[in-house]
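The structure appears below as structure tokens.
Missing here is one protein chain; the remaining ones are kept as they sit in the complex.
Coming up: subunit A.
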Amino acid sequence: MAGASNAGNRRRRSRAPAGGATGAGNDDAEEHHLNPFLDAAPSTSSRIQFRDVASRARWVEEAGAAEVVEGKGKLWLTTGVTRGGKLCYNVEEIGFLVERGAMILLSDKDETIGIEGIYEKIAGGKYGCSWDAFQAYKHLKSLGYIVGRYGVPWTLKNSGVVHTDQSFNKVDGTCSDRTKSLKEMHIDRLSPSFEVYVPNSKFKKSSPGAPNFLLCVLRNKPFLRVELERLENNFGGIPLKYCHVDHGRVSFLSFDEVALPSLP
């Protein structure tokens, strides 16, 4: 899906008017509105849930995450984290996968949790992801980016050897360590929300490498120099990007320090 949209964008780019009349490459040049006044019933989203190709995962309340019981397809290669051999998805990942019909979420009683239940979990903010951050997550995932929660390792061994400085509650050794991780996602300017990798078919959770950038989801005051500087000093040269979510529309920005040269 990401490939198709990129191909479309490349075609659009080659047809761009030479005079740059569209303005400097607006990322949202045209608002596309589905016309609700047409008589013919518009074709609904083609995301029909094919139950036989959907993965199944069970919600684990103590972990605030879902444990995969039956994996299908290839999305898992770049989604979810591995804990002691088990694949776990957090709420934004669950939301993304279920919306696409790629996963069915089950309760501990093996009943299907519908999308409204998933939206409740996200919007409630108790599981470490806000509605805004979910929009940003989806936007990037749909374009093929690899997105993980900042500071959450992609894989962890079950043995209790932990490569972070957090102490995890090893109740069942699998997804429980995510409870600590949940508190770490900040949906404000003080810390990045996500670590992002550009689309990469060779991405490996076992050795992901450094992310291409960290994403901070901003809400309030757009631009505060002092906080930007404080943030930047903490992340070892990994670029920071910022996004603002307005009613589902995500704008991505960089606030890079520059040094205008002294001219001759």
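The rule we apply is simple: a contact is a pair of C-beta atoms (placed from the backbone, for glycine too) under 8 Å apart; a residue touches a chain by one contact, two chains touch by 3 or more; residues count from 1.
As a convention for this text, contacts and distances are computed from a predicted model.
*Asks:* Out of "Dolichol-phosphate mannosyltransferase subunit 3", "Oidioi.mRNA.OKI2018_I69.XSR.g15948.t1.cds", "Neutral alpha-glucosidase AB" or "tRNA-intron lyase", what name does the UniProt record list for the absent chain?
*Replies:* "tRNA-intron lyase"
*Asks:* Per the definition of touch given earlier, which of A:Leu140, A:Leu156, A:Val217 or A:Leu231 contacts the omitted chain?
*Replies:* In the complete complex, the chain left out is touched by residue A:Leu140.
*Asks:* Just the residue numbers, please: which parts of subunit A touch the chain that's not shown?
*Replies:* Against the missing chain, subunit A presents residues 3, 5-6, 9, 13, 16-20, 22-27, 139-140, 143-145, 198-202, 212, 221-223, 225-226, 228, 241, 244, 246, 251-264.
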